[in-house]
Each structure stands twice: as structure tokens, then as C-alpha cells.
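Sharing a structure with you now.
Left out: one protein chain. Kept in place: all the others.
The first chain written gets the first letter, and so on, giving A and B; residue counts start at 1 in each chain.
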């Protein structure tokens, strides 16, 4: 057999030529540009028309050459690839926006000063070019760290112990089924409702309808965090082989010690990475903080008294109510810089979770 | 010697002829530990009951208040537009996120090159990790202004449809924009759940379909979709639950107002956004009104989520996956 036979055997006959897809793509780009020029050229309409022409014309051509079934297969393939590209657009755009708008706002001030004393007058001066951007996110970082830490301290023990109850002690009775069901219900509580709950609970407990502190916010975040921790820890405990529990019991070790020293250490990497992901999720919550912690421009270290700011509420207020209404771009710059820091924190937490999952995984090497 | 638990305990890592029994700790410790873990579970139930009780208690004054003290004259008149607004925004989000989410999941599970698939999964998870306030800020600062020409175009060519009646908002801060941002935010929920289910499609069935000479798309239609149908529905329901309660995407993106059938004009409002915008300054009856609105939102999301769970649990029973 000569090598020419390989390229045109019976199996390859009737196939569309390899250059067809790129050719259709090129044609689509040119035609798209032309069509978009007809209704007022813009990159968005160009991409839209080019995409449409490609997804429709490509499969039709393939269908003509290779048959109807191959045509619809190609159409589905193009659509699936297309949805993926469409999904990438907002992700890239959000990341690009945060980077391009956030980096100019990064400065020594940002991380080390609060917004105390930064007024509209100050910002107007900045806008006029008389001084660098003043004011920063120091107070918001303090608030974010304290509130998130408190929420973690509240929810991890409750969540972990509940998971232990469900996996190690529950026997499928009505109580354990009720707990499982309501943990599911809790997963679906809208974050703003969690905030309202914490606010109304403390309003009732303290007798003052507007009790707003970092601690109230931490309780609200806990309501969101507990179900995540329970579900994850439950899953991790369930994959610990029963044989290990039995091995421990057979050595004359009590159940609680077996749980604490055999079961949990075996599952710890999964549990820890799950907790880290839960933290990453609540650290970006805005709505529950708005209704529970209030908002301040100055530093407050005490989570149990007085209002607190966090990074998300800082971003929110800088955009919604710029410090200087006449030159809001100064506030926006600060907001995007804060957004960049927030995204960095969240990404860092996500990477940490992956690292933990890898590092503490049970050793199997020889 | 006897082996009852009241026998003397002592350090006996070495066995000697007098045969002291090893110290295995106090039996009460087990009871205490199981008691603690049980009370953590009960605490969750108590907290949830407290959520319901306190929200209801704080909301009650609304129902005994005089009509003229309420924002809209009656509570029903107040929540009606919010309900409609919330449903419109969520419906737009679902219309966008469902096809795209399923497509991306299918891309990851059956189309992407294997080495690539895992990375793409991470990228989509990344989308889920971005805080909602940042999506909101992006929607307001980037998407809204960019989309205005498209709205003008819609108003010009499809203005005869009530939902695209012009003149289009020139800031782009409309319920459609908010819905699009919501759609982007719930996309990862649908994608990650569908991906999990698509991957579980029995390999044997897939190979059988391919062995019969099916194209990849025919294989997907014949095996993956029938297998995953209920899973797709429940993922969409869960995403809906999330969209209903999402706050920031709407608060920052939408220039809210009274009900408006046109999606490309300002107007409309959702529960979550209404609460977030007004609660920080609210007191007295206004506060009760917002809490009552929150309660209504809670009930709506609860119903949606319970339906989703019911579908999932039925699905688990029949799939034989466990």
C-alpha cells in the first residue's frame, strides 16, 4: 500500500476536506464584519454575526458533503463549543475589569489607612490632581477578618459535631432525618434572609431594634456557613472506611476516641479544605453584612460593639454613595482596588483549600 | 479477676502476673461525646426554628398596622410588584444560564480534550468563587453601558413586543441587565451539577451507542440526556433558588422603580434588592415591612429548594448509583 492510499481510502472518502472549517470561519468573520457595518459597526455585533454565520453555515456545508447526521453532529459540536466560549466572556471580562481598574488604586495608603477624615473635599482635590488618592481599606480588612473568623469559630464546631452525629451516631431515626432535611433547607436560605434573621434575633435579645455589630454579622454568616460545613464534613466522614473504625474498636478503644483519633485524622484533609472553601464563600457576602454590621469609615477593632465595615460593603458603599458625589471616580478607583484585594483573598483561600487537600491526604507511598 | 468495669484501672502497658486490666477510659466519656454531637444537631434545628419565629415576630406588626402607615397602602400591594420583579429577573437568568450551563457541562464531560477538561472545571469553579458584589460592580460599570446600543437596537426592531418597548434606558441599568448578571452568577451551579451527572452516564450505554455507529451528538441524545434528565431539572431548580435570593447583582445593576413590562427600561425591583437598599435606614414599621418581605422571599425559595431536593432524592432512588 502506498501512503497515498492512507489519505484516500474507502474510510476517508466522502469526508469534508480538512480546510473546510477554517475556511468557513474566515468567511464568517468577513461576512460578519460586512453585515455589522450595515447596522453600525461594533466589535460586539461583528462577533455576534460572525459566530451565528459560522454555527449555521459550517454544519450546513458539512451536512451537504457528509450527510444529514454528520451535519447535525457538527451543529451540536459547534453549539457546545460556542456555549463554552460564551461562558468565558464574562469571566475574562470580570477579571480584566478588576485588574485594569483595581491596579491603579493600589497604593501604600490603601492597605494602611481607613476612610476616617476622607471627605468629599479631599476627593475633589484628588480629582483635580492636587494629591494622590487618600483613604483606604484598612478598617474594612479588619472587619472582614474579624467577622469571618468569628463566623468560622461558631460554625466549624457546630457543623463538624453535627456531621459526626449524623455519620457516627444517627441510626436513621426521625431526628437524624429532620436534621438532614433542615440542613438542606438551610443551604437554600437567601443570604439576605440570614442577615434579617440575625438582625431580628439580636433586636429581640438586646431590646434595641437596631443592634448592629460585627458579631451579629458573624451570626448571620454562620447561618450560611453551617450547612456547607455539615454537608462537606458528612461526605468526608462517610468515605472513611468502616474497617478503620472496627480496627480501633477491636483494640479496646472507645468510640469517641476512635472518632477523634482515627476517623477525623483520616478525613481531615477533606474537612479542612471544605472549611476553607466555606470561608471563601462567606468572605465575599455583602447583603447579610449590610443589614447586620452597619457601615463605618473608621477603624473598629471590637466586633462586639459598634458598627463595622467589611471589604464587600466597602465596595458596595463606595460605588453606591461615592464620598464625593461630584467626582465619583475617586471612590470607584478605591472600590475596584478593594475588589482586587477581595478577589485575591478569595483565590488565595481556594488555592489553600486545594493545597490542604493534597498535603494532608492519607499517605500511601512505600 | 473480673472484667466488670468497676475493677481497678491502672497503667498496664506491660502485662504482669497480677493482671491489672488496662485503662480504657471512662465509659461516661462516650455518652458525653455523643451527647455533645447530638446537641450540635439539635442546635441547628433550634436555630432554624428561631429564624422562623423571630422573622415572624418582627414581621407581625405589618398585619395589624393601619393602611396609611404602610408603604403601599397594604402589604399585598407592597409585595406584589416585588414578587413579579423577582420572578422576571430569575426567569431571565434561567433562560440564559440553562442552555449555556448545560452546553458547558457537556463540553467538559464529553467534548473537551481530556487533559483540558479538568482545567476548564477549575475555571468554571473560579467563576463561582467571585464574590457577588464584584459581579454587581462589573454589571454596573462594564456591562450596563456596553449593552445600551443592543437595547436601542431591540427597541428599534422589536419595539412592538411589550417587553422591548422603547425608549431604551440610556444607562443600561435595567432588569434585563440584572437578569443577565444573575444568569452569569448561577451558571456555575448548573454547570457543576450537570457535569457531575453527565460524567456518571454508564460507559457501557455510551459505548453501545457509539458501537452502533452513532455520531457523538446522537450518542449524547440517546444516552446522556435520558440518564441526566431529572438531574438537569433539579440543578436548574437549585440555581433558581439561588437567583431568587441573590441581592448584589440586582442592587448595583438595576435602577429600580415600579413594575414595568419593558425589560429594557428602568423600573421593577426584587425582594432581596429592596431589603438591602432600605433596611440599613429602616426603623419601626418600615423595618417590620422589610422583614415580612424577607419572610415571603424565604418561603418562595424554600418551596423551590424543596421541590429540587425531592427531584434529586427520587432521582437517587432510581438511578441505582448508590
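Keep this in mind: a residue touches a chain if its C-beta (ideal position, glycine included) is under 8 Å from a C-beta of that chain, and two chains touch if they have at least 3 such contacts.
Basically, contacts and distances are computed from a predicted model.
Novice: Of the options "Transglutaminase-like enzyme, putative cysteine protease", "RNA polymerase sigma factor", "Quinol oxidase subunit 3" or "Phosphate ABC transporter ATP-binding protein", which is the UniProt protein name for the chain that has been left out of view?
Specialist: "Phosphate ABC transporter ATP-binding protein"
Novice: Hey, which of A:97, A:113 or A:258 is the one touching the hidden chain?
Specialist: Per the contact definition at the top, the residue touching the missing chain is A:258.
Novice: Which residues does chain B use to touch the chain missing from this display?
Specialist: 1-6, 11, 13-15, 19, 21-25, 27
Novice: Please output the residues of chain A touching the missing chain, sorted low to high.
Specialist: Residues touching the hidden chain, for chain A, are 171, 241, 243-254, 257-258, 261-262, 265-266, 362-366.
Please note the rule applied: only the chains that are shown with their structure count from here on.
Novice: Using mean CA coordinates as chain centres, what's the gap between chain A and chain B in Å?
Specialist: 13
Novice: Using the touch definition up top, name the residues of chain A that touch chain B in the complex.
Specialist: Touch list, chain A to chain B: 39-40, 42, 44, 69-70, 72-73, 75-77, 79-84, 86-88, 90-91, 93-94, 97-98, 101, 157-162, 164-166, 168-169, 175-176, 178-179, 182-194, 196-197, 199-201, 203-204, 209-210, 223, 226, 230, 252-257, 259, 280-281, 283-287, 290-291, 294-295, 312, 315-316, 319-320, 332, 335-336, 339, 342-343, 346-347, 350.
Novice: Okay, in this complex, where on chain B does chain A touch?
Specialist: Going by the criterion above, the answer is residues 22, 24-25, 27, 29-30, 32-34, 36-45, 47-48, 50-51, 54-55, 57-58, 99-104, 106-107, 111-112, 120, 123-127, 129-138, 140-143, 146, 149-150, 153, 184, 187, 191, 215-218, 220, 238, 241, 244-248, 251-252, 271-272, 275-276, 279-280, 283-284, 287, 290-291, 294-295, 297-298, 301-302, 304-306, 309.
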